[in-house]
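In this view, the complex is presented without one of its protein chains, the others remaining in place.
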Amino acid sequence: MNKISIKFLPYGLWMIFFTVIPSLMIIWFAFTNESFEFTLENICKISNHVEIIFRSILFALISTIICLIIGYPFAYFMTKLSKSNQKLCLMLIMLPMWTNLLLRTYAWMTLLENNGLINNILKAISLAPIRMINTPYAVILGMTYDFLPFMIIPIYTTISKIDNSLIEAGNDLGANDFQTFRHIIFPLSVPGIVSGISMVFVPATSTFIISQLLGGGSNVLIGDLIESQFMGSTYNPWFGSAMSFILMIIIVIIMAITNKFDKTETESLQK
Amino acid sequence: MISKLIPKICISIILIFLYLPIIVVIIFAFNKTKSRTVFNGPTLNWFFELFKDHSIMTSLLNSFILAILASIIATIIGTIAALQIVKMKKSSQSVIMSLNYIPIINSDIVMGISLMLLMTFVLNMVGGHLGFLTVLIAHITLCMPYVILTIIPKIKQTDPNLLEAALDLGCTPSKAFFKIILPQITPGIISAFIMAFSISFDDFAVSYFTTGSSFQTLPVLIYSMARKRITPKINALFAIMFVLILLMLIIMNYLDIKSEKHQRKNH
Partner (left out) sequence: MKKLMSMTLVLVILLSSIFQSGCSPKNYPNGELKIFCWGEYLANGTSDSLDIINAFEEETGIKVSVFSTYDSNEQMYAKLKYGSVDYDLIFPSEYMISRLIEEDMIQKIDIKSLKNYSGVMKSCKGSVSGYDPTDEYSVPYAWGTVGLVYNAPMIEKLTNQKASDVVKGWKSLWDKRLEKEIFMFINSRDSFAIAEKILGYSLNTTTLDQINDAANLLKKQKPIVQAYIMDQIFDKMANNEGAIAPAYSGDILTMMKENPDLEYCFPEEGSNIFVDGMCIPKNSKNVENAHKFIDFVCRPDIALENANFLSYSTPIIGAWENLDESLKQNPIAYPPESIIKKCESHKYLPKDINAKMEALWTEIRN
């Protein structure tokens, strides 16, 4: 036992110092003021920004749902490809994740602007240009684009791991394609969906790059608000910490809900 | 016939969606003027300019060294810990695993500011400045949970009988570890390392909050540029990096296929 603890120590201490203590510091800052006295002022101030919180959750939810709607069929169809094509496809999905997110988002700005590439093409085929940049839609598009691979990969992994004999058994018992999908593949892919949802939702609620570049400063999200308290126009780390605290709570709640969904699905399958 | 086409069309459309911005970035690396929207004719000028640009090259090197160091340290500490975690009781395992989830669940911005609060607090007491070391610590913290999550399943897959057999045959525990366990979990370690590297290399938010005056990573530099205008030099850098990553993935894929064939022959 002693040996275990010594080898485990670097990691354990590291996690305590750089994960637990910093998280506690956020909570500490959230409940104090400039002279480090206890106060509820920061938490009360949050009520002025309910709209921002609501918007962040809404945008993140919409983009998560879109990611799921696009990502699930994609992942499912991927498993139908030949082995080598699957590998190629997976590589193509992972490749954008390795490239810089800021630049890819910036590229969307180039595409969406009033005189951007898409509008130039529309004009060239004599269609009316559409206003896209600096709208909520642009922000949601940016989120969907940036985080789509995070949805596809876990779903693909779970579906491709499903035992083929299960599907064959279903077919032998007379299930058609849709029935096999509904009763075997979909329930078994739920863990993938759940981790996909959390991997998209968490970065989407907290982003501030996407809204800054594509939202035109008027689609303020929680991330923007937090960033501006720490690094931007307002210097108020105490209120910024309170907002971060709320963000942490939102994420924990979402994770709890998805996890619960995961469990009930798998349990119902086991019955 | 149609039912076979639909998946392929679906996949192609989404791949086009994913690659459209990337292609745009790369095309405009070859643009004669600074314009982001009008292509005025091809040139290689921006590539030469890129190599002359001191700040871009320094921050690229910074990012690279940082990612290598952070991922090596995170992989080593994480692997050692993971080997111990699997031996623990179920209850302590679940405590550690939920602790391990905190950095993953915490969005990068919350992690960045929480580490910044801690570091500035400590630094203001002992003196010192935000810089390379603080960013390195933050990146190790960022990568370690993913290392643990990648390696633990691999360790659980190893065959405990093999280890026992080796020990029964008079192998010392350390020798048994290097001869039996390590080779079995090496693929897991490699993929953990690669994952840690890519997380660290691409990270913006955590470095943004924990960096000081003297150390700038590439994403932080790009961010400060994106708030003004991005020079086509960055497009050129993106193009080069994209090609390098593509080559690397192709090589990895090739090696993978080769080793699979090799295994099949041996069986």
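Going in written order, the chains are labelled A and B, and every chain counts its residues from 1.
In the analysis below, a contact is a pair of C-beta atoms (placed from the backbone, for glycine too) under 8 Å apart; a residue touches a chain by one contact, two chains touch by 3 or more.
Here the structure is a predicted model, which means the values were calculated and not measured.
> Touching the absent chain in the whole complex: find that residue among B:I9, B:I23, B:L44 or B:L61.
B:L61
> Over the whole complex, note the residues of chain B touching the chain we left out.
On the chain B side, contact with the omitted chain comes from 35-37, 54-55, 57-58, 61, 64-65, 68, 116, 119-120, 123-124, 128-130, 134, 186, 190, 212-214, 216, 224, 227-229.
> Touching the absent chain: which residues on chain A qualify?
45, 48-49, 51-52, 55, 113-115, 131, 133-134, 216-218, 220, 225, 228, 230-236
The working rule: only the chains that are shown with their structure count from here on.
> What part of chain B is in contact with chain A in the complex they form?
6-8, 10-11, 14-15, 17-22, 24-25, 28, 36-37, 77-78, 80-81, 83-85, 87-88, 96, 99-100, 102-103, 105-111, 113-118, 121, 137-138, 140-141, 144, 148, 198, 202, 204-205, 208-209, 218-219, 222-223, 226-227, 230, 234-235, 238, 241-242, 245-246, 249-250, 253, 256-257
> For the complex, give me every residue of chain A touching chain B.
So the residues of chain A touching chain B come out as 4, 7-8, 10-12, 14-15, 18-23, 25-26, 29, 70, 73-74, 77-78, 80-81, 84, 87-89, 91-104, 106-108, 110-111, 113, 115-117, 120, 145, 148-149, 198, 202-203, 205-209, 212-213, 223, 226-227, 230-231, 237, 240-241, 244, 247-248, 251-252, 255.
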